[in-house]
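Removed: one protein chain of the complex. Kept in place: all other protein chains.
Letters A, B and C name the chains as they come in the text, with residue numbers starting at 1 for each one.
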Amino acid sequence: MYLSGAAHIGQAVAGLWPELAGGGGLSAVAGSGLLAALPDWRVLVQSPTTWGLVCGAVALVLMLPRGSAVARVLGGVVGLVALGLLAAGQPLLSDWLAQGLFWILAGVTVLSAAAAVAMRSAVYAAVWFAMSLLGTGSLFLLQGASFLGVATVVVYAGAIVVTFLFVIMLAQPEGHATYDRLTWGWYAKPVSVLAAALMVAVLTTALPGIRQIDALAALGESGAVERSAGVLHPSHMARFGAELFSRELVSVEVAGTLLLVALVGAIAIMIQGRRQAQAEESAR
Amino acid sequence: MDDPIRLLLILIPALPLAAAVLIGLLGPRVLRQQSHWLAIAAVLASFLCSLLLMRELSFLQRAAGAGGEVALGIGYEEVRRLWTWTDVADAYQQPRTPPGESRESLVGGGSRDFRIDIVLRADSLTCMMLVMVTLIATLVAIYSAGYMHGDPGYWRFFAYFGLFVFSMTMLVSVSNFVLLYVFWEAVGLCSYLLIGFWYQKPAAAAAGKKAFLVNRVGDFGFALGVFLIWTTYGTLNFHDSLRGGELEPARIQQAVAAERAGEVVPAEQEPVAGVFGPLRLADNELRPAGQPRTSAMISLAICLLLLLGACGKSAQFPLHVWLPDAMEGPTPVSALIHAATMVTAGIYMIARCTPLFLVSPDAQLVVSVVGGFTALLAALIALTQYDLKRVLAYSTVSQLGYMFLALGVGSLAGVTAGMFHLFTHAFFKALLFLGAGSVMHAMGNVIDMRRFGGLRRVMPVTYITFAVGCLALAGVFPLAGFWSKDAVLGAVHDKVHELEPHDSDSHGPAPHGPAPHGPAPHDSSPHGSAEGGGTQAVERPESSADDDVTPVFGLSNLLRGQIFHWLYLLGLMTSFLTAFYTFRAFYLTFHGPELIPPEAGRHAHESPASMTVPLGILAVCSALVGLLLDRSYLDGTNSFANWLLWTPSLGFPAAMRTTLPGEFHLSVAGWSTLMALGGIGLSSYLYLGSRHEIHGIRQFFDLAWVSGWSDVESFARMRQWRVARWVRECSAAVGLEWLLRLVVGALLLVVLVLSAPLLLLYYVSPYKLSYHRFYLDELYELVLVRPLRGLARLCYGIDRWLIDGTVNFVGRVPRQIGDVMRSLQMGLVPFYALAMVLGLLILLAVQLLG
Amino acid sequence: MNELALLQNYLLVGGLLFAIGLAGFLVRRNMIVMFLSAEIMLQGISVSLVAWGRYHNDWGGQMLVVFIIAVAACEAAIALALVLMLAKQTGRLDIVLWQDLREEGQPAYVDREVPEEREEDQVWPTLTPAGIEPEVDPEEELHRSRV
Partner (left out) sequence: MTTAALIEILVKVILLLGGVMTAAAYFVLLERRMAAWVQDRVGPNRVGIPLTRIRIFGLGQPLADGVKFIMKEEYTPAHVDKRMYVLAPIVILVAALTVFAVIPFGSVLPVDLGIEGLSEPIRLVVAPGMDVAVFVIFGLSSIAVYGVILGGWASNNKYSFLGALRSSAQLIAYELPLGLGILGVVVAAGSLDLEAIISAQATSGWWFILAQPLGCVVFVVAAFAEAARLPFDLPECEQELIGGYHTEYSGIKLLLFLVAEFLHMITAAFLIVILFLGGWHFWGLTGAGEQVGLVQAVLRVMVLSGKVFLVILLFMLIRWSWPRFRFDQLMALAWKVMLPLGLVNLVSVAILDQLRTAWQLDAWWSNPLLIAANWGICLLAWIVVAYAQPLIADNRPQQELELYDVDPQV
């Protein structure tokens, strides 16, 4: 995220890291070229986002399998710190209630997700995933996407996760599994986590470019009025349904077909497997 | 067909070819052990055709000679064009140098057509060769039918045989250097096939290969010579023609006349003077009309290159090594090669190119020297060989050397003598080889003379015929070899006297008889032509060569005379040696205690009639052919030479100025007979009786005594001598013992120093040199084969390591990269996912941040 | 509410979810957990999409999420069927067991020095199948301390 080359990105960076603008880091960005555009290291060091990402990566490394119990607890703590640091780097929402609600929901979501990937037991992972889904649904509700919020819970938590549990229980009867305590290579964990952190870094660096890309200074402020006419309209479901079945009608049909095909495919796979099993049985 | 000559010319090679093709096609399935009938019939028919052709030609010649006075000296040829092979007009163009200006380039200017017609010719030389080749081939074929009986490759042998005869007859009857080269190579190929006939034998395969490769060296030179001839003379034809390919002499005369008259003739009608065509040869200067004289350097180069080719084919000194090894082939093949086909090609070619050699005395000298040296060398080697066929092979090399010696003399007498020797040699060498084959046949393929002996009662016919052959080879009066060898030596002797100052004519080994130096006497001209007498008498032979041609080597006549003198002595010496080794082989084989090797089994009897009949025929021929053809001792008429002089490339005016054949040199004959009888006598003395002395003589020549001398212990033995003891005691009494010691010590030192080279000599004693063929094979191995092999190995190494290495490297780099990348293909799904993520990360970074 | 701030916050959350899912997908070996991780990644994307839709006042984001949910359902159906099949063949959910498509001559990845399970590591229940009690190796039975 620190490889911003173009000048406009540099300006945009100032949005994410306000310190850049005043700290003289921007002068470095002024010149084009990747190396010249590297921001001042002091700015990076001062940015809580940087440290948040670093802490997050460390936390994930600590939490992911093949760590001891102590390491996992430590990872959780570091993860909390990381979330705090990241939150500190983010701009404030309107009031304390919304802010607090968001932070709580976001924290729950992210930590649950982290726990989901970190849990050694697949059942626990699934439960934590369900928790994360609840958080995500709540975040959707907070965004005004009430249908999506509930649909996520219904479809994921209600259907997918239950199926997961099914599978877990059927496929892992012995409970203990070495592969849940191991990664597949010495470099898998650090490299993967580093890649993930870098991806967030890149994405967040690109984030302030919105302003530039959109050039929506006008819309950003004046658009607040029209917003209720759009996605925030009181009769949310009606609008949503109208949109879904008018503009996206073809897509809906396609999605329906896809579901049907998936249904047939899943059944076909299972029948095949049963035939194999029967063949083995008879062979035995 | 209304043109019998054309028909005969076609039939002579075509019959063997047809036989070869038929046997090749039908042999394996149909003919099998009956293949020889076809071959014999074809070759016999070919022989008869050759005789007919000879008869036709002699009629025509007589008619031409009777019709005009100028017949002799221009020659007579009948040329028949079959079809055009290739025709490239103005294939080579160079600005013509105006006459008088200094020549910038070695070769003359002008444009040259590259026109190759398939042209067959009939002239005396060709006819002679055809008759000889087909006759010998016929006899050998009959003989082979007996000799090769039961061989698994019977039909194959006769197929090759037919092909060989076809190639040889074509070689002597074509009228073009390119075709000559083609069949030159064809002969080489056939000899390769026949020498390596028993290809299962490693030695035979190696011998075939060796013959082929050594011949390639010569052929390379020949090819260069042909190129040079083309660039120099603008044509490769032997004969005159028009540019359109018209061969009719009348038309050519017309065109020449028209051109001389300054008329504009169409391009088709432009006359082209062949290299040995009457148009060119009639001109004394031996150059094409309107072209500057060929430079001496070019002439010499052409001649030496051709000589190189001839050396290869005729097994002359540096390239003679293949011929003895060619013994590995079936014996009839050896007979054919040695007598009639392969080796005669070189002689034929030199004889055919006489006009070219005439203008280059240096080249002639080289030819003679090479021939003389080879003759002596081969004879020396032949002295000690125990392999019967090998003795004969070296004898062939030696006799071929004689022929070269004669050809190099540079007079018509020499050339005809050489060809005459070729002719006679064909008979008795074929006889000897076939006799040796008969012996071999009886002895179960044992050829080492130490392992059999006293066969005269076992194989009487072979014994008698072989004896005739030996006598002929030794040159005993009145057998064929005597006459031809006498002619050769006489030609050389004449040359010596030509070149010597006239006041020193008594000098030399020919004290008897009138020396035939100076202008040739009119009456000695065999043609008896009234017209040519004047020109022949007036001009000195060397003037034609020396006036216009500057010798490149710059040798004085005196020196050349001395060289030829030595060559003459060498010839006599060789004659002696020839007689000796021939009878050594004869005695070892047929006299002494009867000894039959166990391999012979129940074969140890006289060979079948199919083998003895040809032997008989050849024996008769060997005995009589010289007597019948060379009647110079009677009236100075050599029918053979007279016949040969009708050849355009021999009997042309410039050549007629040289010494002509026909003189019988009594002194030379005497000396050579003396030598031959001496050789026979010595051989008889040594080998006919108890053979006690042989060991001592061999010890002597082996320098075994040197080892006895150089031995330090011999000094110790000396102390035991009575004289030594006496001296020692005396000196001790006098009190001068110290002086004695000093003297003896000094003597010892001197002897030691002196014996060092003797010691060296011991290891290369004359006997060993001879026995090991002067280490020539080893020398070639060391000087040529090894370095070449090393070079080849170097090239191979370069190819293998550098070029292949580069290519392989280029190929291996992607593979190595692929191998490295392969290791990424570890089958772990999460790893693939990680790779994808990393790639995605890079893309994202570039896209979003770049 | 500051729309841009909202967007940024949501995008950060989405990115974090995505990254966590990514890391989990890459690191974990249990196929079902990998699948869960993939779903978490989808969640992150969904969050971002909704945020963008809100920011642009456009339904597109939410529409896409609807389809993401549909596709996820399909994916779940198929993938779980496949996982079940794979698990049936090996008796394990280990993705590393499926290395058959590796390059020829490439050594298979095997776990070295598998760490011993420590006492404090939790032992989760062992499920015994219903029905007749299967024949159990007595040695194995000794270790079933808690059931």
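Convention: a contact is a pair of C-beta atoms (placed from the backbone, for glycine too) under 8 Å apart; a residue touches a chain by one contact, two chains touch by 3 or more.
The shown structure was predicted, so the numbers you read here are calculated from the model rather than taken from an experiment.
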Fill in the blank from the handout: In the whole complex, of A:Cys55, A:Ala125 or A:Ala157, the residue touching the missing chain would be A:Ala157
Practice task
Check each of A:Val127, A:Leu182 or A:Ile269 against the chain that is not shown and name the one that touches it.
Solution key: A:Val127
Problem - Touching residues (missing chain, whole complex) on chain A - result: 97, 123-124, 127, 130, 134, 137, 146-147, 150-151, 153-154, 157-159, 161-163, 165-166, 169, 235-238
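Simple rule for what comes next: only the chains that are shown with their structure count from here on.
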Problem - chain A and chain C: spacing of chain centres that average the CA atoms, whole Å - result: 14
Exercise for the section: List the centre-to-centre spacing of chain B and chain C in whole Å, with centres computed as mean CA coordinates. Expected result: 94
Problem - For chain A, residues that touch 2 or more chains besides their own - result: 184-185, 188, 191-192, 195-196, 199, 203
Problem - Touching two or more other chains - residue numbers and ranges from chain C - result: 22, 25-29, 95-96, 109
Completion exercise
Listed in rising order, chain C residues that touch chain B in their complex are 22, 25-29, 34, 95-96, 98-103, 105-106, 108-109
Problem - Complex contact set, residues of chain A against chain B - result: 1, 3-5, 9, 34, 184-185, 188, 191-192, 195-196, 198-199, 202-203, 205-206, 209
Practice task
Provide the residue numbers of chain B that touch chain C in the complex, in ascending order.
Solution key: 822-823, 825-830, 833-834, 837
